[in-house]
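What follows is part of the complex, with its chains left where they were.
Per-chain numbering from 1; labels A, B and C assigned in written order.
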C-alpha cells in the first residue's frame, strides 16, 4: 500500500467532516452569505502567500534538480493564484490590499513554515500536501454537485477544478510517495501525523471563515 | 525613549487584560480549579520545549559571541524549567510524559519558531520577548498579591518570581533594546508588531488553559 | 548614489582581475584547453543546483508576492540552465551525471546557502547577486570581443549574452537597490561585504576551473 493511500485512509474522518461542514455545503448550493465568502477570500490570499514561501523553503532543502524545480514551480503557482485573487475578486469586492490573518489562518501558515524550516524534508513535504490534495478533492466534490448556472460562486467553483492544479496535485502526491518509500517506519509515522495535522488545519481554515473568526484580544 | 518602553506602552492594553483574566485572578486567590492548573502545566511543558528550540535557533543566527551564548543559555534555561515541571508537578499529578499541544499552544510555538527561521533576527528576538517579560511581570504581580500561605498554588507562584529568571528577563530586554537602537524605522515597526502578536499569544495561552481548549476535529 | 553603484565600485579591482584571468582570456580567444572547459562545465552544473536551492531559500524569506515570485522564478531559471548543461554539453562530452564539487565550488555554494539561511534577508539577496551581475558583465565582455566564428566555445559564449538572463540580472539588481534603500548604514555595509565576498568567490570559481583544482586529501 502506498504511503498516500494510508495517509488518506488516516484522514478520511476529517475529510468527511470537511465535505459536510456548513461552509462547503453552502458554497456548493449557493446559499453561503456573501460576507463569509469575502472573509474566506481574504484569508485565502494571505494563506497563499505563506504557502508560496513554504514551498520555496522546501525547494531550498531538496537535493536534486527535479525536486528543487518542482517546489519552486509550486511556489510560483501559489503566488500566481494569490495575484489572481487580488486582481479579480479583491477588485470586485473592494477589499483592502493588506489582509490580517485570523488565528486559524496564522496557525496553519506558521505550522507549515515551521515544518519547512525545522523538520526533516520528508515531513515538510507532506505538511503542505493537504493544501494540494484535500483542497482538490473538496473542489472536485463541489464541482460535481453543480447542476445549474445560478450559483453565485460558480466562477470560483470552476477554478477549483482546473486541469493545471490537478497536475500539480498529482505531482505533489507522487513526490510524497517517492520520499515515503525511502523512509523508515519512524519517519513514515511522523509523515502521517504531519499530514493529519495539516488536514485538521484545513478544516479549521474553512471553519474559521464560516465563523468569520476574530482575535479575542 | 527606548524601544522596550514604546513596546510596553503598545501592549499595555493586552497586558492589563492578562492581569484580570480569570486564569490569573483565580491562580492568585487560590480558587483556580485543579484540572485547569494541570491542563496549564502540561501545555507549559510543551511550550517550554519549543521555546527552547526557538531560542537555540535564534542563537544560531547571532553574529557575536555574547549574543550566541546568551541565547544558547536562555535555551538551556527553558529546557531545564521543562524538566523541572516533569520531575515535580508531572510526577505529583500523574501526568503522561507526552503532551499534545492545544490549538493556542501550537499557534504560539509555531509563530515563534517561524520568526526565528524566516524573519530578520531583530524581529525574531522580540517575538520571544513576551515569554520573558510579560510572564515575569504577571508573576511578580501575582506574587505581590499573596498575603497568606493557604494558596494551593503557592509553590508555583514563588517560582514565578525567582531571581534567576529575573536576570534572564533583564538581559533579553537589554538585547532587544540594543538591536532596536541599530535598526531603522521600518524594522523597529516590525519589531513592535511581533512583540504585540506574541503578547496576544500569551493571552491566548492562558485563555486556552482556562477553557481547557480542545481541537474541534 | 545607488547601493549597486557603490557595490560595483567596491568590487571593480576584483572584476578587472576576473576579466584578465587566464580562464576567461583563453575562453575568449578560443585557446582554452578542452579539459579545463569540461572541468568548468561540470562544476557549473553542481553550482547551478545549489544556486537554485539558495534562490528558493531566499524566496521563502521574502514577505511580499512580487519578491517571493521573483526568487522562485530565478530558482527555476537556474535549474533549467543546469538541465540544459546536462542535456547538451554533458551528453556531448560524455560526462558523468553526478559531479563532485571542488573545494572552491563547495566554498562558494555553502557561503550563499549559509547567507540565505542565517543572515538578514537583505544580505542574503546581495550574496547571490554576483552570480547574476558579474557573470553577465563577464559574458558580455567576452561576447563583444568575438570577431570570428572559429572559437570552439562560441555556442557557450552566445548563451552567456542572452536576453532572458539579462532581464533576470536587471531585476536582481533592482531588488538589491530597493532593499538597500530601506536599510540602515550598518546593514548597507554588511551588504557591501557579502557582495564583495561572493565576487571573490566568483574569481576563485574560475581560477579553480583553470587549475582543475583537486582535493588534497
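Observations on the model:
Keep this in mind: a residue touches a chain if its C-beta (ideal position, glycine included) is under 8 Å from a C-beta of that chain, and two chains touch if they have at least 3 such contacts.
Quick caveat, the model's predicted, so the values are computed rather than measured.
A single sequence accounts for all chains of the complex, and while 3 copies are shown, the assembly in the file contains 4.
Throughout what follows, only the chains that are shown with their structure count from here on.
Fewest steps needed to get from subunit A to subunit C, stepping only to touching chains, is 1. Over half of the residue numbers found at the subunit A and subunit B interface occur in both copies, marking it as a same-residue contact. Closest chain to the protein centre (all Cα atoms averaged), using per-chain Cα means: A. Each chain gets a centre from the mean of its Cα atoms; the one farthest from the centre of subunit C is B.
Averaged C-alpha coordinates give centres for subunit B and subunit C that are 44 Å from one another. Multi-chain contact residues of subunit B, defined as those touching 2 or more other chains: 118. By the touch criterion stated above, subunit B contacts subunit A in their complex at residues 14, 17, 53, 57, 103-104, 106-107, 110-111, 113-114, 117-118, 200, 203-204, 207, 215-217.
Residues 49, 52-57, 59-62, 64-65, 68-69, 71-73, 75-76, 79-80, 82-83, 116 of subunit A touch subunit C in their complex.
Residues of subunit B that touch subunit C in their complex: 60-61, 118, 120-121, 182-184, 186-187.
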